[in-house]
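One chain of protein is taken out of this complex; the other chains stay put.
And now, subunit A:
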Amino acid sequence: MKILKTLTIAFLLTAIAPVSAQTADEILNNYFENTGGIENWKAIKGIQFEGKVNFQGMELPVEMIQTKDGKSMAKASFQGQNFYQNVFDGETLWSTNQMTMQEEKSDAEATGNYKNEINDFLSPFIDYKQNGYTVELIGKETIEGTETYKIKLVKEPVMVDGKEEQDISFHYFDTENFVPIVVEQEVKSGPAAGMVSQTKLSDYQEVSGLYFPFSILEGAKGQPGGQAITITNIILNPEVDDAIFAFPVTETNPVIKE
């Protein structure tokens, strides 16, 4: 009889929960609450993702590290070579040139924009008010066949080819469980400018009490294909030597005084 009661209550709760969440803040609170608690999210200092990307029949191992103090590194390995992407030590953003296999710095605008991106460690919604961001509940929308809350997030402006533009993204939270399942953002420059990038999140799994999406599919809205990243392991607060983020000083990369 006790089980029945508990079940009934659980059933009622699920039925009621979506109705009661009416503001963006309530939805975000539910999200953090359902995925481990906001204080636990805030306690993380660094994170390491291990996973694989499927590329033309090859599964390439990838590794990503981010720290709360704004450093990051992503690495893919292929034929024993390491390709670095989005490596950032707080000042310099660099990656591997695939022709020469040498490290190259990103342009100033990209670096500036990245600095504003990487300061949203784990989620831009953590302490978003302190960061000066705004959120707005646009309404309910069916995406991936599923009813979601569509939340608009406005962050620090980005620079696009010399002009400042607003940084707006849309986050779709499943009304049933309050986790984001899709993120959309307009592509501001490059050949896909004007199109909307769409990131689909799924395969949420628990890591030390927190829930992370283990499957990330990035593509362009309305376009076929996309690139899937499958996470195989997440390490919270990994031990990281800061040297890995620094732009390497080598024979071919002498220190250039700035």
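In this text, a residue touches a chain if its C-beta (ideal position, glycine included) is under 8 Å from a C-beta of that chain, and two chains touch if they have at least 3 such contacts; residues count from 1.
By our rule, contacts and distances are computed from a predicted model.
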For the chain omitted from this view, which of "Stage III sporulation protein AB", "Nitrite/sulfite reductase", "Sortilin N-terminal domain-containing protein" or "Branched-chain amino acid ABC transporter permease" is its UniProt protein name? "Sortilin N-terminal domain-containing protein"
Among A:Trp41, A:Phe121 or A:Phe170, which one touches the chain that has been omitted from the display? A:Phe170
Pick out the residues on subunit A that sit against the missing chain. 1, 3-4, 7, 11, 52, 54, 56-59, 61, 78-81, 98-102, 138, 142, 144-146, 150, 152, 160, 163, 165-166, 168, 170, 174, 177, 179, 181, 186, 188, 191, 193-195, 200, 202-205, 211, 214-215, 217, 222-224, 226, 228, 232
